[in-house]
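Pasting a structure here, questions to come.
With one protein chain removed, the remaining protein chains of the complex are shown where they sit.
When the chains are written out, they are named A and B in that same order, and each has its own residue count from 1.
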Amino acid sequence: MTISSENIDLHAVKSALKKEQNKILFRQIMTNGSLVVGFVIIAFLMLVALFGPLLIAHDPNTMDVLNRFAAPSADHWFGTDNLGRDVLVRVIYGARISMGIGVAVAIIASMAGLIVGIYSSYYKWLDHLLMRISDGIMAFPGLLLALALMAALGGRASNVVIAVSIVATPYIARVVRSEALALKEQTFVEATRALGASDTRIIWRHIAPNTLSSLIVQATFIFAEAIIVEAALSFLGAGIPPPAPSWGNILSDGKTYIYKAWWMTFFPGMTITLAIIGLNLFGDGLRDLLDPHSSKATK
Amino acid sequence: MGGATMDKEPILEVKELKTSFRTERGKVTAVDGVSFDVFKGEILGVVGESGCGKSATAQSILRLYDEKQAIHEGEICFEGKELLSLRPSEMDKVRGNDISMIFQDPLSSLNPVFTIGNQIAEAILIHKNVSKREAYARVLELLRLTGIPAPEKRIHEYPHELSGGMRQRVMIAMALACESKVMIADEPTTALDVTIQAQIMSMIVELNQKLDMGVILITHDLGVVAEVCTRVVVMYLGQIVEEADVKSLFTRPLHPYTQGLMKSIAQLDCDRSQPLHVIKGTVPSLHQIPEGCRFAPRCPFADDLCRSKMPPLEQYGTGQKARCWHAATISEEGEAIRA
Partner (left out) sequence: MPEHLNEARPLLDVKGVKKYFPVRGALGNTVQEVKAVNDVSFKLNRGETFGIVGESGCGKSTLGRTILRLTEPTAGQAIFEGTDIFAMNPSALQTLRQDMQMVFQDPYSSLNPRKRIGAILEEPLNIHNIGTPRERTEKVLKILDTVGLQTDHYYRYPHEFSGGQRQRIGIARALMVDPKLVVCDEPVSALDVSIQSQIMNLLKKLQRELQLTYLFIAHDISVVRYISDRVGVMYLGQMVEQAPTDAMFADPRHPYTRALLSSVPEPKLDTKRERIVLRGELPSPLNPPSGCVFHTRCPMAKPECKKVVPVNKELSVGHFVSCHLY
């Protein structure tokens, strides 16, 4: 058997096997209610965030003073606010801001949390140092710490991302660290060391990939948290400066007029709630999906 | 050798027991039409490898499975009661009281936050209406019975303070607490060292003789079976493939699986220069049970009949049964049989 015929054989085998594995995965995903529903909600909101503004071509800050406090109608599905701005348009543009911040925080906190968590699990001295810092951060109620950071950094979207990422990282780091600690004791890690692998190789090629399932699940919850914190910060006036239509700002505008124009708080509130529900369902479904897949014995 | 005088009447009768589970890959039948009797005072061995359904059978007898996931069919008769049709509250009265069970891993079978005295006493207080003082007196008695030294001291110790062998004795003490008629021992010594195993097994035999208690001993170790059991049932992939008294099983095993198992064990006097006998292939998954005789794909004697039709469990001589179309001819052709 020549080398080339071996490789040809292998490719056919590979695609056949991948097809089979994908079929099983597909079935597992489709039967997972939370996952599907959560995904649909998130996907919908993401699409709105990405393409909504393009389709509407309407400036969210356009004021129509004659039409202030208009109740929801065919012209204005979500009504108008105190300056006559269409609430639906503002919520759609706000999706871009709020979801964008959520994604950014989830990604940054994940990367930072992964590095902190993995290295803490592997080197004891680093563990003491990093975990004490994390404990310090976690000792503050998240929102308060974010507020303090915003006061120090100044009100800008990028600063919101930084502040909330700092608050969120320790949670991911903790999850990753506890997974990594357990993995470190697994025989396959010792086996890889016996093969002569360096620490770095073991950390990044063996331990880190096995923490990803917990990491991703945690990240979806961080995404949800970030949306809430951003909304709270803006609501308190410490987030993204108005008139940017972040969901928190829209809520903030509406708080004075709750009795007069309930739609100014109701719709952004519902949208935030929808996003959180979607993310939580997705995270739960993901956790169920990924759990049986990982290192369980087939006995 | 174990076993006290045996009564003609069985105390436990398992009839065509079937236990299936709903899994994400379809329905899986772990126990498929298993029938056997347990007589008073005997030690019945249930032997098999992983996936054969021996533990599932034991758990089914005591209905330990969550019955939303597991479906039972068949009958289990004990003292005139049909266990599978009892209400949960009635079944609770049977567990630990009439039929008790000890498990493989004594560490995880004991609650780490309670003393062993407390746990054994609990076994008594659940079923018997006695005072705490009486219960603790019985606990001391049981600890002595199971050979635990200084029981007055041990009563206050926690599971992690005891060694593996000690913990298994505690488990046995708990199982004996209510003087059950039948004790199911699920791989009781697999997690223990060989020298401790010897102690525990001889204690089980002693208790069986003293208390005239029926024992169902589940194990994969044929050595333990030879030492301790009176009768044996061999399981493969959810079915019984052979049933015999110990002597017949080891002198004249009828089923090719039993024969193969015995030959593939490295014994202390085997010829080291010869390769070990191998049963080719592996146990199929319960999701892919072969057509016809389940052992056929791995059997050196299989023919087309074996591969198409499932053999029934047939009687061969007194008390020996085998599930094989060719059992009679195989034994006569005489593969090297252990004497």
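Here is the rule we use: a residue touches a chain if its C-beta (ideal position, glycine included) is under 8 Å from a C-beta of that chain, and two chains touch if they have at least 3 such contacts.
Keep in mind that what you see is a predicted model, and the values were worked out from it rather than measured.
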item: Per the touch definition above, residue among B:124, B:224 or B:286 touching the missing chain; value: B:224
item: Listed residues A:29, A:46, A:197 or A:274, member touching the removed chain; value: A:197
item: Touching the absent chain when the full complex is considered, from B:64, B:137 or B:198; value: B:198
item: Chain B residues that touch the omitted chain in the full complex; value: 49-50, 163-166, 193-199, 201-202, 220-227, 246-247, 250-251, 260-262, 264-268, 270, 272, 275-279, 282-283, 338-339
item: Residues from chain A at the interface with the omitted partner, ascending; value: 3, 6-7, 9-10, 13-14, 17-18, 186-188, 190-197, 201, 206, 209-210, 294-299
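Keep in mind that, in the parts below, only the chains that are shown with their structure count from here on.
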item: Cα-centroid distance, chain A relative to chain B, in whole angstrom; value: 51
